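With one protein chain withheld, the remaining protein chains of the complex are depicted in position.
Entry: chain A
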Amino acid sequence: MSLSKPVTGSLLSAPTVLYMAVFFIVPSLILFAYSFWSAASYQVVPDFVLKNYLGSLTSPLFWKVTFNAISIGLWTATITLILAIPVAYYLVYVARSQTILYLILLTWFSSYLVRIYAWRTLLGTNGVLNTVLLQLGIIDHPVGAFLFSSFAVTITLVHIYLPFCILLVVASLSEIKRDLIDAARDLGTSSIGAFCKVIAPNAANGLIGAFMLTFILVAGDYVTPQMLGGSSGQTTGLLIADQFRKTGNWPLGAAQAFLMFLVSLAIYFALLTAGRMSGLVVHRPRKKKEA
């Protein structure tokens, strides 16, 4: 006797659902509860206050670092996506090679921290970038601003998340057959026209997904801003981490985490709306085929 579809489905998804329930949903709910508690001298007191939210929303520092995080996130995601699309296009439609994709993913085998330190070396006052610019005579004294800035954070995050973004774009382009490019060209578009008129609209959901995933990971990243951001490159992630690690104000950190979550959600919907209004993302209700 075979199991019915719903039963098979539940059995197959049970381990993941259970794992996510225990290690994600429950902790998230606990965190959500925490966000209404209060903290006093490194002690968390069960309570119901809105001051964690209201305090953050009225705090200039919170908005400054949030703006920073969003700006770094948007810049990084934008640059990453722009760089990833041609590479992914090449991998999917021209080279059709898995080897190159593996080589790109190989960069993940190097430690995240090592790469951050490498960028410190490259961007520092005695770093490679400054040395080259000095030698070329473009600058006459080392520029300290390369390091410990949003610029340094962005350039490093692009480096770290580019392979990830390429992987996502490759996945979304792989669903679109090469035939469609040929068909578009056969009907009179150039190859760039074929990308804009046929590939991009069909891949739009995947591309927005790649952008948003990169954005969320980057906006929440707190290690790179901590190592390379300096005082001007602080982000919400770092602020939240500090509430948990340094000041011990868990309720405030929890509230800020949820605020950041809402901000990300808002940006996602803003992007989707923009995409639909520009006609790039086609939204249509999937009609059920009549049996």
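Operating definition for what follows: a residue touches a chain if its C-beta (ideal position, glycine included) is under 8 Å from a C-beta of that chain, and two chains touch if they have at least 3 such contacts; residues count from 1.
Simple rule for what comes next: contacts and distances are computed from a predicted model.
Enquirer: From the names "ABC transporter ATP-binding protein", "Molybdopterin-dependent oxidoreductase", "Cytochrome c oxidase, subunit IV" or "GntR family transcriptional regulator", which one matches the UniProt record for the unseen chain?
Expert: Looking only at the record, the undisplayed chain corresponds to "ABC transporter ATP-binding protein".
Enquirer: Considering the complete complex, identify which of A:198, A:254 or A:267 is in touch with the unshown chain.
Expert: A:198
Enquirer: Given the contact definition stated above, which residue among A:31, A:100, A:180 or A:217 touches the chain not shown here?
Expert: A:180
Enquirer: Over the whole complex, note the residues of chain A touching the chain we left out.
Expert: With respect to the unshown chain, the touching residues of chain A are 177, 179-180, 182-190, 193, 197-198, 201-202, 282, 284, 287, 289.
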